[in-house]
Structure formats: C-alpha cells, structure tokens
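With one protein chain held back, the other chains of the complex are shown just where they sit.
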Amino acid sequence: MSAPSLAAAPAVFELGLRVYWEDTDAGGIVFYANYLKFFERARTEWLRSKGHGQEALRRDAGLMFVVAHTAVNYRAPARLDDWLLVDVQVTASARASLTLAQQAWRLEPDGQRTRLADGSIRIGCVDVVRHRPHRIPPELLQALS
Amino acid sequence: MSAPSLAAAPAVFELGLRVYWEDTDAGGIVFYANYLKFFERARTEWLRSKGHGQEALRRDAGLMFVVAHTAVNYRAPARLDDWLLVDVQVTASARASLTLAQQAWRLEPDGQRTRLADGSIRIGCVDVVRHRPHRIPPELLQALS
Amino acid sequence: MSAPSLAAAPAVFELGLRVYWEDTDAGGIVFYANYLKFFERARTEWLRSKGHGQEALRRDAGLMFVVAHTAVNYRAPARLDDWLLVDVQVTASARASLTLAQQAWRLEPDGQRTRLADGSIRIGCVDVVRHRPHRIPPELLQALS
Partner (left out) sequence: MSAPSLAAAPAVFELGLRVYWEDTDAGGIVFYANYLKFFERARTEWLRSKGHGQEALRRDAGLMFVVAHTAVNYRAPARLDDWLLVDVQVTASARASLTLAQQAWRLEPDGQRTRLADGSIRIGCVDVVRHRPHRIPPELLQALS
C-alpha cells in the first residue's frame, strides 16, 4: 500500500479573514455581494504568494486581470466576528483567462469548518490601456497552474 | 395580421442609477462586485413598485428575501458619471424562491444602450428569526409574477 | 414691505436617495461610513447641476477633487427603505479648495424631516497625474460659489 502522493495533493491556497461591521447588513449577516470581495482578496494573496503582486503586474507589464464571470452559491450565513477561510484553486486555464473554484468557510470554535459559499470565477488578462484581452505571460501562467 | 398583444409584453421593471466614485475601482471602472448592488437596488424598487417594501415585509410578516445564487456575466465596463438602467424580470418561481434575470445597461449620449452585465439571481423567502425557508405569501407571489 | 431677496436665499442643493441593503449593517441601521458616500453623491450631483461633471473635468482639464478633511456628527440612525435628502452648501472657498456643509435628513411619512447626520467636508482641486494642488478653474469656482 502506498502513501498518498504529494504530487496528487490539490494545490489549494487559503486566506484567513475576519468579518467586520462593514461586511454585514441589516439581516445580521454578511451581505452576499461581499463574498466576491472575500474571493478577490484570496485571489490577490494567491497571486502574491506566487510572486506576482497585481500593482507590479500593472506597472511592469501593463496588464491586469478583470473578472469576466462569477457564479456563487450561498449556503450558510456568516456573522460579525466570524473567522473565515477562503480558498482558491485553478480549474481551467486558457490563453488569456483562468477559471478558479473558490470557497468560503467559517472556522468554528471546535475547529470544524462550515461551508458558507462557493463559486466559480473566470478572470481575463487585459492590457490596462485598452482593456483588450492579452495573453497571460507564460511565466505567470506556469506559476499559477 | 394582428398587432403585438400588450398582454404578451415581457413584464420588465427598470431602475435608473448613476455611477459614483464609491462604485469604481483603481482600474477606472465599476468594481464588478457592485453590479450585485445595482441588481439589488433594482429588485428592491421592483418589489416596492408592486406594493411590497422590504422593511414592511420584515416588520409585518416576519419575512425577508435572501440571495441563494448569483451568476453574472461582465460584458463591458461602466465608468464614473455613467447613467445605468438596471432591469428585473421573473424567469421562474417556486414555493419559497424566485429566479430573476437582470441586466445592467449604459444609456449612451445618443440614446443607444450598451449592455454591461447580465445575470441570474435566485432569491429565497425566509423567516427573519431562524432564516429558514418560508412560503412566499400568495398575494406577494401573485403581485410579482 | 419688501419681498424676500432672492440674493439672500441660501444656495442649498439637495439630492434624494433611498437606503438599500448594501447601506446597512448588522446593527440594523445605515453603516456610519456610508454617510460619506451619500454626501459625495450629493456633491457629485451638485457639481453636475452647475454644469461640471467630474468625468468631464478629469478628461478636459486634467483635474479632480480629492477629499482633504471630513468631520461628521451622527445624530439619528437611518434604516432600510428610508428616503433621505442630502444637501450641499459652500461655506468657504480658497484658491484650490472648498469647504462644504452637508446634512442628511430622513423624510418622514408625515412630511417632516429628521436630521440624521451633518458634516463639514473640505475638498481640494488637484491635477490627476501628480495629485498636486491646482487652482480651481475660475469659471468653475464662480459657478459653485
């Protein structure tokens, strides 16, 4: 019997973040549009963890990622002071776009996780001047895949 | 040949709104998550136009709508000072949920429209205390359909 | 007996706006930071009413207004579905800055107004490239004063 292969482990990046007043609405829970913000914070830190800050990408290569499509399922509400974990995983890549699966979880006091939302986000690489699709730089694509 | 029947006309509600600084991001365009806000403003005014303010629904019936699923395609960017039109149309209804098609358009100076984003939003009716699914009140469902 | 002088009338601009879910927080009321957004929407429409859209100012003159100082008193809470009136009045002007008094009111069902917040906002005119203070164009200053 062989041990699980490390190579087969899913390449999941995860960001922790706190729910603040600004994130909630009068229903007492996190306003659903804000999960898109949480997902983006995780994508930004995931890019940074690969050595590609977006401000540098913009300044040095004249490129930025724009969001082309989002689909989100809302499963359970988050509340003020909750500690969330938001993950990122590449599910598909093309010449000028990436599709990512993202999930937001609440870390419960007992260490368990409750899944709050999951989504699929497609981002496209564009030049900052004309906002036209542009090939993802090969070294960036390789770092992200 | 008969004229198109008014009864057959799609029941589309439309809200106009302005793009302000708060809506934009450093890419110089409207931050994509904010289309969910625009869509919700339109749904809120659509409910009100049917005689059902959400604060009253909450206070009188103990009910609220929560968003269960969102899917949005981003087609063209909006910019500061743009005047947008956001529409709402019911595409499906169930006991405790509604699915809506929504689009955001920019009204161009020449009166033409440019489609910026379109989406499908599923909202569920829940009681405000336990956040459990609750049947949409029949008179509300009838007014919305 | 003389008629009230038009010249003596306070030059107050007023914008009406609705409170949506996005504006509220888990306390059930409008998140206080959002009054700065409401104040800015009113300033933007006030500028437009004077014939000076900010996107045009940016494109044509290479200028923008940035906020240098804000002071806000929060007096009463606003809630979902409230209809607010937000006003703008110039209280001081200098070569490259303006100080504005702004108030947010709730329009009550009986037509009375409840003052929710008031503030003083100082905005500075800067060039869009270097963000350095720049003289307010005389025709703009005249239109605003």
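So that you can tell them apart, the chains are marked A, B and C in the order they are listed, and the count of residues begins at 1 in each.
One rule holds in what follows: contacts are C-beta pairs under 8 Å (C-beta built on N, C-alpha and C of every residue); 3 or more make two chains touch, one makes a residue touch a chain.
The model shown is predicted, which means the values in this text are computed figures rather than measured ones.
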When the complex is taken as a whole, what residues of chain C touch the one chain not shown? 27, 29, 32-34, 36-37, 40, 64, 66-74, 77, 128, 131
Counting contacts across the full complex, list the positions on chain B that touch the omitted chain. 21-22, 24-29, 31, 33, 79-80
Identify the residues of chain A touching the omitted chain, counting contacts across the whole complex. 18, 20-22, 37, 40-41, 44-45, 48, 53-56, 58, 79-81
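Throughout what follows, only the chains that are shown with their structure count from here on.
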Following contacts chain by chain, what is the lowest number of steps it takes to reach chain C starting at chain A? 1
Centre to centre, using CA atoms, which chain is the farthest one from chain A? C
At what distance in angstrom does the C-alpha mean of chain B lie from that of chain A? 25
Centroid distance [mean C-alpha coordinates] between chain C and chain B, Å: 28
Of all residues in chain B, which are in touch with two or more distinct other chains? 37, 40
